[in-house]
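Reading through the structure tokens given below for one structure.
In this view, the complex is presented without one of its protein chains, the others remaining in place.
Chain nomenclature is as follows: A, B and C, assigned in order of appearance, with residue numbering initiated at 1 for each chain independently.
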Amino acid sequence: MTIGRDAIGVGLIGAGRIGTSHAQILAQRVPGLRLAVVADPRADVGGALAQRYGARSTTDPYALVTDPEVEAVVIAASSNAHSELIVAAAAAGKPVFCEKPASLTLPDLDAALAAVADAGVTLQVGFNRRFAAGFRAAHDAVAAGAVGTPQLMRSLTRDPGLADPAGVPPWTIFLQTLIHDFDTLLWLNPGAEPVEVYATADALVAPDFKAAGLLDTAVVVITFDNGARAVAEASFSAAYGYDVRAEVFGSAGMVTAGDGARTSMVLRDAGGLHGETARGDVELLGESYVAEFVEFGAAIAAGREPYVNGRDARRALALALACAESVRSNAPVALGSALPVNGRA
Amino acid sequence: MTIGRDAIGVGLIGAGRIGTSHAQILAQRVPGLRLAVVADPRADVGGALAQRYGARSTTDPYALVTDPEVEAVVIAASSNAHSELIVAAAAAGKPVFCEKPASLTLPDLDAALAAVADAGVTLQVGFNRRFAAGFRAAHDAVAAGAVGTPQLMRSLTRDPGLADPAGVPPWTIFLQTLIHDFDTLLWLNPGAEPVEVYATADALVAPDFKAAGLLDTAVVVITFDNGARAVAEASFSAAYGYDVRAEVFGSAGMVTAGDGARTSMVLRDAGGLHGETARGDVELLGESYVAEFVEFGAAIAAGREPYVNGRDARRALALALACAESVRSNAPVALGSALPVNGRA
Amino acid sequence: MTIGRDAIGVGLIGAGRIGTSHAQILAQRVPGLRLAVVADPRADVGGALAQRYGARSTTDPYALVTDPEVEAVVIAASSNAHSELIVAAAAAGKPVFCEKPASLTLPDLDAALAAVADAGVTLQVGFNRRFAAGFRAAHDAVAAGAVGTPQLMRSLTRDPGLADPAGVPPWTIFLQTLIHDFDTLLWLNPGAEPVEVYATADALVAPDFKAAGLLDTAVVVITFDNGARAVAEASFSAAYGYDVRAEVFGSAGMVTAGDGARTSMVLRDAGGLHGETARGDVELLGESYVAEFVEFGAAIAAGREPYVNGRDARRALALALACAESVRSNAPVALGSALPVNGRA
Partner (left out) sequence: MTIGRDAIGVGLIGAGRIGTSHAQILAQRVPGLRLAVVADPRADVGGALAQRYGARSTTDPYALVTDPEVEAVVIAASSNAHSELIVAAAAAGKPVFCEKPASLTLPDLDAALAAVADAGVTLQVGFNRRFAAGFRAAHDAVAAGAVGTPQLMRSLTRDPGLADPAGVPPWTIFLQTLIHDFDTLLWLNPGAEPVEVYATADALVAPDFKAAGLLDTAVVVITFDNGARAVAEASFSAAYGYDVRAEVFGSAGMVTAGDGARTSMVLRDAGGLHGETARGDVELLGESYVAEFVEFGAAIAAGREPYVNGRDARRALALALACAESVRSNAPVALGSALPVNGRA
């Protein structure tokens, strides 16, 4: 591993929570990548982050995209800006890593995927769970046939807390949170396509914000064309910490991933047995954020498609959007005709 | 504990798999109960079972019910005979333990509950999972407020194998199997009522029998009036053994029950870590079958309502029937008006 | 399973804690055995226990041994009476089950084993851990070669509490408690013989009783002739409950048994993860006490040696006695010449 002159210069758009985490990883932990420029509308925030790693900063993401030192673009901006920034990076002929969701609408995403395809550039999407060791091992077991044909599946996300209910846009639980679980379930049922979705959701954590569109608790059932039924569930407020798990039950067995443990410590006393739970996503899944950028660098270097691509982004987004429709109609939603792939992805 | 002259004489109806298990428990393991008479249409089968424990036998269940030595009736006959036999036992003024489901229809069940109420006799239903130590501990934690208000729940049943697909009546997966999970979920969400059910089911284990009505794989989502969403799932063919688990996630934490382990043995070798899974319900939940009859005997002795009663039977059955309707209509089914309690339960 | 006229009549000597437990098992849970007579010097205690199961009682254990209805003898008396009672039962030609330790000295034990051999009767010793499912599975894995040749072994016993330090005879921790672990380690290293023992012990729970000879905490290292080193450890006061575990590490892997869990329930809340621990031996190992008597009944019926025999009793006792010598001398004790088998066992 070398971080030197010959490393690919990365431009990072967004210096928020996840952008800050990405900056450290890009600056220090990925073979062949180096942090060159940071863009954030808040000059002081972006500047401070850039300086920490000896990078430059700008308030203009489009200037970053065309900066000659920027050879690859990492997008960690607001979700509603994602697809436009993908288009801009593709226009500049630069490989792109985009945080999930790659877009909030299918037409915008299709436009972005078309731009990427036309430019022939790499697009990777931030489904980091695929790079978490336990999930990867579960996937490999499924892919190797260890559980036979998937029949009953499960993926869940429980976040430790809902900081600001007022600031949560409608459908966030599907578009931002469960989109991870949708990608996980699609990935863990290789070769199968979802044909129907049923979703139910509520504001149980912050009921006062339900009228404003907040949904903080949701359950989704996906029916696949191989007959498998998958359940995805999410909550924005887990008292015990961050909890991400998956389960695939099939004709030959079952595989599970995720245990929510922070450490291996177990205490037994007069009150029974006690252990520690992980309090945040970095505590639980930190290495997966490094591994996804190792993959990004490797895919660029090899000129190949990354492990998570635009098609994956589209399939998960389509499920998220169908969930919103199912909640609105309180009925299962068929996916057959709802998922035309307009782009060239 | 005494099994002697003063123990209550029990008449057992049904000498099949579960009846045989019940016979041994009633004969030997329950304070205050003794096996007096066994009824089974197959004279040789019932006779052999009775003889093993020094009891008498008959081929006529109605003769058993009125037998003077029979002071309490345990029904382990075909499900479609359950409600009539409850009525007969009630008419004879005798306390009844009935295997689940107590009936296959709500009108029949309501008639049975009315008979029981009129006669003032005890009715217990065979939801044994309530007496499994892990489930009981989970319930007690929920009841003590340890997880706060339930928000996301789960209960599942996976059976090791589907012996005879041709012999499985339609809707069995809801009426016979998931009815356990429905009871579990109702029990683990104390004070809440289900308001809507969505169910999806398929024949993935034995697809050739789908046309004949077999459903061997199912997922159900229940919405409760306290907002909680519960998922129940079942499969008739778990390659790794018998698997029964529950999970309650609430505003203050999460509790889980069931681990499917057969023993505490763990082997680590060049292939990784290995353990044993439970192969059958008796292996996994054996003690719960004893405990439910201990409760039956105690309730009779104390002249009190047993821990699992006719109302519990009705609530679980109503959910099972609503699932069938949901599968037929491929739509969520509201429970509000669908569940009139006609009987006096 | 039949408990009737043709079942073997068992005479139980001792109506203390373990005798009471054995009585219930012998009366109700073992095919082919029935409780016929109970002997205890306290007429009221023995009488009450006998009456509970429809048996007779006596204050004279020797009268019990020669009682014509007694076809087999179960000894749960004081340890120092064990060997004499074995001799008496053997003289009466009756098969014997004796609680551990079968004797407190090797000469007495050898005399008892010789009497048993001369009479040609069955002798089983109460090493119940061999019948606990997890331990049995571990043994079977070792016997099948799953861990290769044992190299590092461990067995431990931790009791929940020390009720009466004043009433504990010297060396109890080796003769009464660790003797279970010695048997376990001998059993889990098939074909190997111990060649040296080092033991260290102290009164850490009740230091005021150390002067009176109490040892409540001990660690033992056994060296076997196949090179394996085994550690046995015990404490008389485990705050978290009853804890019994074993571990065999060998050239091809490792197997462990025992997890101290009471139920499968796990609670996660703001304080982390919580579970339940087993509070007593019956809670943790209850089924093993049934299984050892099932074996006793089966061995008698088949006229064969039981799974745990006099030779096992002698090997474990020899280790316990060597531990006492090691503590006295604060040096390892060679076992080679110390273990002449004088008897005919």
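Methods note: contacts are C-beta pairs under 8 Å (C-beta built on N, C-alpha and C of every residue); 3 or more make two chains touch, one makes a residue touch a chain.
In this text the structure is predicted, and so the values were computed from the model without any measurement.
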For the chain not shown, which residue from A:M254, A:A291 or A:L321 touches it across the whole complex? A:M254
Tell me which residue among B:P68, B:G120 or B:G271 touches the hidden chain in the full complex. B:G271
For the chain that's not shown, point to the residue among C:I18, C:V221 or C:V282 touching it. C:V221
Cross-chain touch to the chain not pictured, restricted to C:E233, C:E287 or C:E325, is C:E233
So one chain is hidden, and I want to know which residue out of A:A43, A:A137 or A:A212 touches that hidden chain in the complete assembly. A:A137
The missing chain sits against chain B at residues 239-241, 243, 260-262, 268-277
In terms of residues, what is the contact footprint of the unshown chain on chain A? 1-4, 24, 28-29, 52-54, 133-138, 141, 146-147, 252-259, 261-270, 276
Residue numbers in chain C that touch the chain omitted from display: 148-149, 151-152, 158, 196, 198, 200, 202, 204-205, 207, 217-219, 221, 223, 227-229, 231, 233, 235, 237-240, 243, 249, 251-254, 330-332
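As a convention for this text, only the chains that are shown with their structure count from here on.
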Would you pick out the chains that touch chain B and also touch chain C? A
Looking at chain A with chain B, do both copies bring the same residues to the contact (over half shared) or different ones? same
Approximately how many whole Å separate the CA-defined centres of chain A and chain B? 41
Using mean C-alpha positions as chain centres, tell me how far chain A is from chain C in Å, no decimals. 57
Chain B, residues touching no fewer than two other chains: 252-254
